[in-house]
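Apart from one protein chain that is not included, each protein chain of the complex appears where it belongs.
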Amino acid sequence: MINYLIRRSLQMIVTIIFATFAIFVILNAVPGGPLSGLNQTGNTRDRLSDEQIARIEQALGLNKPLPLRYLTWVAGEDWVDDVAAVIGRSEAWANYQTPRCIDAGRTNAGAQTDLETSPCGRGILRFDFGVSWQMARGQEVSEVIWGRLGNTVRLMATVSVLSLLIALPIGIISAVRQYSILDYVVTTFGFFGLSMPVFWLGLILIIIFGFQFRECFGIDACKEAFGSLPYFPSGGVESSRILPGSIQDVFGVAKGSSFDRIIHLTLPTLMLTFASLASWSRFMRSSMLEVLRQDYVRTARSKGLREYVVIVKHAARNALIPVITIVVFEIPAIFSGAVLTESVFSYPGIGRLFIGALGGNDWPIVMAILYISAILVVFATLVGDILYTLIDPRIRFD
Amino acid sequence: MIKLKKSLLAIVGLSALALVLSACEAQIVEVEVTRVVTETVVEEVMVEGEVVEVEKEVEVVVTATPEPAMEEEAASKDLIICMAQEPETLYVYGGGTLVASAIRHAVFENDITTLSYDFQAQGLVKLPSLSDGDAVINTVDVTEGDMVLVGGEPKALEVGDEVATADGETVTYEGGTISMEQMVVDFEMKPRVWSDGTPVSASDSVYSYSLAADPDTQSSKFNIDRTASYEATGDLTVQRTMIPGFLDSEYHIGFWGPLPEHAWGGFTAAELIEAEESSRMPMGDGPFVIEEWVPGERITMVKNENYYRASEGYPKVDTVTYRFIPDTNSLVLQLLSGECDIGTQDGMDVAQSPFLLEAEAQGQLTPYFQTGTVFEHIDFGINSYGDYGDGIGRPDWFEDVRVRQAMTMCTDRQSMVDNILYGRSEVIHTFIPSVHPLYPEGLTEWPFDVDAGNALLDEVGYVDSDGDGIREDSITGVPFAITLGTTTGNEMRQQLTQIFKDNMIECGIDVELYYQPAGEWFADGPDGVLFGRRFDLGEFAWLTGVNPACDLYISENITGPEEEGFGGWGNASETGWVNEEYDAICNAALGSLPGTPEYEENHKEAQRIFSQEVPVIPLFLRLKVAGAGTNVKNFGVDPTQNSELYNLFEIDLE
Partner (left out) sequence: MSVAKINLDELNNEALLVEEHESMISIYWGRLKRHRLAFISLIVLALIILGVAIGPLIMGQMTYYNVQKDAYVNYARDTQDLQSKNVSPSSDHFLGTDELGRDVLFRLLIAGRLSLTISLSVVLIQVSIGIFLGAVSGFYGGWVDSLIQRIAEFFIILPALPLLLTLSSILRNVRIPGIPPEWSQSIFIIVILSFLGWPGSCRLSRGVVLSLRNQQFTEAAKALGMSDLGIITRHMIPNALPPIIVLATLGLGGVILTESALSFLGFGINPPVATWGNMLQNAQTDMLTAPWKALIPGFFILISVLAFNYLGDGLRDALDPRLKL
C-alpha cells in the first residue's frame, strides 16, 4: 500500500507536469496572444516602437524560448542568470529576466520576503503564480483567485450538499420502488435537470423569478392585489439597493447582509442542484438495487424485521459506501466552479474568471487555475482509489 | 483612433492610448466665476409613432454665487452604474479600455473633452490656439546634433539631412547654423485640488509627462519624442516646446494630465503599473474618491469633499457604485427594476431595442441610441500578402476598381441599418459620418442598385457562363466564390454578413462566411488572417476620433514586414490598396494645422478619392446604446466622447 502510494504520487507529479506543459504549449500556439494588436491602431501617434514592444515582451517574459519560459513559470526567474553563467550563455540569456528583476540585481536577496515586493518571479514551486496581465493588470494572481474563490466555494459547496441531500433519498426510493409511478416521477424530475442546457434554464429562471414575478406575469388582477410578486434578483452577489416588492424587501433583509447574499445564491443554486440531481440519484439507485439483491438483506427480511428498518439500517447504509467514494470526485469542481452558471447569473467566481482570462490572453491566471484544478483532479482520483480499497478489501493494488 | 475590437481592446490596454487623447481623459479642473456651458442634448420625441431625434442646444449660465451650502438632504443620493466589463486597471498609462475611462471620469477631472466632433477645455482654462497667442511658432537656430524633425521622424541633425527651414523651403543641411520653425504652446489649468486637499500644481503635469516618457511606461512615445521640453512656468501653467520642424496638428490638446506626484513619487514607473495606489485605488482630482473595489463585483466611490467645484454643488450625487454585470439580459432587467440607474454602452445591445422602446413607452427607463464614430466596413483583400490570393489560382478579383464599385452597389446597406440597427443609424460613404464638419460635398455615394452592379461586373468580364448563377473568370473559368470573415460571437456582425451573403448572390457572387474569435481575427500578421492580409473579404470596425482618419488607408501603413517595404506587421491598412494621389493628399492633410484651408481641403479631397476608389465598403455607423432610469438627469451619450460618463460630476438623481 505504501509502495503503491509512493508510486502513484510520483506518477501524479509526472502527469501534472505533462498536462501543464501541454497547456503551456497550447496557449502559445494560438495565433494572436498578448502581444498581438499592441500596434493595431490607425493613428501613428499611438504606435509603439519596436524597442518598446521588445521591452513589454521582456516584462511579460515572452522573449524566452518556450521550454525556458515553462521552467521559469515553475521555478522562478531569479536563477536564470546563474544558470546562464554556468553554461556559458550569459550573453545570450542577458534579457531573459524581467526588467524589474534585472534592475534589482537579478536576485530576490535583500528584498522583503512577501511576493508583492520581490522583484524577480519565484515560480509556482515557491507559490508565486505571477501577476495578472489583463484581468487585473499588475495584481498578484494568487490574490485575484483568492478574491473569487469564496464566491465559488460558497456556491459549489451549497450545491453539492443540497443535491446530495435531495438525490440520496430519491435514489433510495426509486430503487425500493423500482418502476413504480414514484420512481418514474422522481427520475423524470432529475432527468429534466440533467437534460436542459444550463444557460437556457438559467435565463428562463431569471425571466420567470426575476422579471415575470415583478410584472405579476402581466396579469392585471395580480398587479392590483399585490403590485408584484416577491421577485428574485437577476444576478450578482448582493444588492446595491433594496427594491420595493423584491424578496429582500418582503422579508426586510438589509442590503449586503448575509441573508441578502443567500437570496442572491438561491437561483444559481437551484439551477445547479437541479442539473446535478439526476447523476447522484441514479448512482444511489444502482447502488441500492445491488445491495437489495444481497443475501444479508434477504436474511434481514426473513428475520421479520420491518421493511423500513431493513432499508434504512441495512441496505441504505451499505449502498452509501460506494457513493461516498464518488463524492470525492466533486472536490475539483468546488474549486473550478461552473462557467455557464456564473456567466448567466453574473456571479463573480472562478469559472467566469477563467473564461475572461482565456479570452483576454491572461495566461498567468489561466495557468494558475488549470494547475490548481489539475492537482485537485489527480488528488481526488487518488483519494477515491484509496477509499475504494478501504471499503472493498477485494480490490488490491499491485 | 483605435481599432474597435471587443476583446482586443482589452489587450490593447498594454499599449494604451497613452498619447494625448488619454491624457485628456485624465484630469484637470476649473474654477470660474461665471461660465457659459453649451450642451448638446439629444432627445427623442415620439412623433406619430415615429421616433425623431431632436438636438437642442441649451445654454446654461452657471454663476459662482453657489447656493449657500447644499440644502440638507434627507437621504444620500446613490447612483448605481452597471457595466458589463471590469476595467483591468485604472492607471492612466496602464490601459485604455472604454470601461477604464468610464471609471476614470469619476476619479480624475477631464482636462479636455471631445464632444460633438470638437475639443473643449474642461479642467484647463482654455485650449491654446495660434490665433490667441498662447501657441506660437518661433524661428530658432539649430546646429548639428540638435534634435529636429527630419522627414517626419525626430533625429539629431546631421550633415546631409533634408530639413524644412523657417522660410518654408526644404534644404539639405550642410553644417553650421540654420533656422527652423519651432512651436511653443502654453497651457493653463484651473485651480484643481487632489482629493487629499493638496492643490494640483503644474509640476504634477510635468510629473505625468516624465512618467509617460519613462521607458518602463508602456505607451506610445510619439509626442514625447517630438517634445523638446515640457516645463512648469507657474503654479498652474505649463509650456510645451516641440522640437524644431514639428508643427503639431494636435498642438492644442498636447497636454499631459496631472498625476499626484506627492502620493506616487516614491514609486518607479515600472512599479506604478502594479501598485495598488495607481492601478486600483488611484488618488485623483475628480468628483469622486474610490472607497472599495470588490473584484468582479463592484467599485464604490464617495463624493470628493475636496473637489474644486464642490462650492458649485458638484458632484450632484453622494455616492457612485459601478457594478459589473456581464450578462446583457441581466443588466437590462436590473436597469428596468431600478437596481441600476445607468447601463453603459459596453453592457447593452442594439438587439434589445424593441424591448427597450417598450420599456420606455411604459415610462420605466430611457434608452439612448447614439451613432458615434465607430463604423463597420467590409474590406477587400486587394493586394494580399505572400502567396495568398493572387498566386494560388484565385483571380485577382478586387484589383479592378469596377468590381469594388459594383459590389458596393450590390450591398443593401440601408436594409442592414433597418434590420440590424432598427433604422437608428445611417449608411456611411466614407470613413466619417455625414454630420462631421469635414464631410465633403461632391462625395460619391453609391446607391443600392443591383442592376447597375451586375452591369458593371459584366463589363469587367466576369459573367456566368455555365448558368449556375455564379459568375466565372472569363479566362480561367474560376467561379467568383470568395470568403468573408469576421469575429465570432457578435450577433450584429453575424446578421450583417448573412445579409451581405444574400445580397451578393443577387450579383452572381458566392460568399462563404467564417467567424473567428476576436483575439485571433485581429492578430498581427503574419499569423492573423486579417492583418496578415490573407483574406478575400473581411468585416470589422474602426473607432475614429474627432479628426478624420485618412491615414488608415495610406500605403505607408500597409501591414507587412518592414524589410519588404511595408508598414510593419500590426499596422493598420490591411487591404493592400495603393493610390499615390490619395497618399499625397492624406499626408498633406495630416501635416497641416487644423483651421487652415489646406487641412480642410486635403481631408475632404482624400475622402472624395476614397469614395470613388472604395478600397473598403463602408457600411454604417455603429450605435452606442445606453440606458438610464427616468429619474437620472443630465445623462447623455455623445458621438465623439468615448464614454458617456464624461460628465459624471453633473449627473443627478431626482
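We call the chains A and B, going by the order they appear; numbering starts again at 1 in every chain.
Keep in mind that, in the parts below, a residue touches a chain if its C-beta (ideal position, glycine included) is under 8 Å from a C-beta of that chain, and two chains touch if they have at least 3 such contacts.
Because the structure is a prediction, the values reported are computed rather than measured.
In the complete complex, the residue from B:Q405, B:Q516, B:S555 or B:S592 that touches the missing chain is B:Q516. The chain omitted from view is touched by exactly one of A:I16, A:I102, A:L182 or A:I262, namely A:I16. Screening A:S142, A:T266 or A:T381 against the full complex identifies A:T381 as the residue touching the chain left out. When the whole complex is considered, the residue among B:P354, B:G442 or B:G467 that touches the unshown chain is B:P354.
In the complete complex, the hidden chain is touched by one of A:V198, A:L267, A:I334 or A:A368, namely A:V198.
Interface with the hidden chain, as seen from chain A, comprises residues 11, 14-16, 18-19, 22-23, 26-27, 29-31, 178-179, 184, 187-188, 191-192, 194-200, 203-204, 207, 211, 278, 282-283, 286-287, 289-290, 322, 326, 339-340, 343, 355, 358, 366, 370, 373-374, 377-378, 381, 398. Not every partner is drawn; the one left out touches chain B at residues 328-329, 332-333, 349, 351-352, 354-355, 358, 415, 418-419, 488-489, 491, 494-495, 498-499, 501-502, 512-517, 520, 529.
Just so we're on the same page, only the chains that are shown with their structure count from here on.
Contact residues on chain A toward chain B in their complex (touch as defined above): 30-49, 51-52, 55-56, 59, 99-100, 103, 116, 131-139, 144, 147-148, 151, 203, 206-207, 210-211, 214, 231, 233-241, 243, 246, 343-346, 348-349, 352-353, 359-361.
Residues 1-3, 5, 7-8, 10-15, 17-20, 78, 80, 86, 88-89, 91, 94-95, 215-216, 218-223, 250, 270-271, 273-275, 279-280, 294-298, 321, 323-327, 329-331, 333-334, 336-340, 517, 519-520, 522-524, 527-528, 531, 542, 544-545, 549, 551-552, 557, 568, 570-572 of chain B are the ones that touch chain A when the two sit in their complex.
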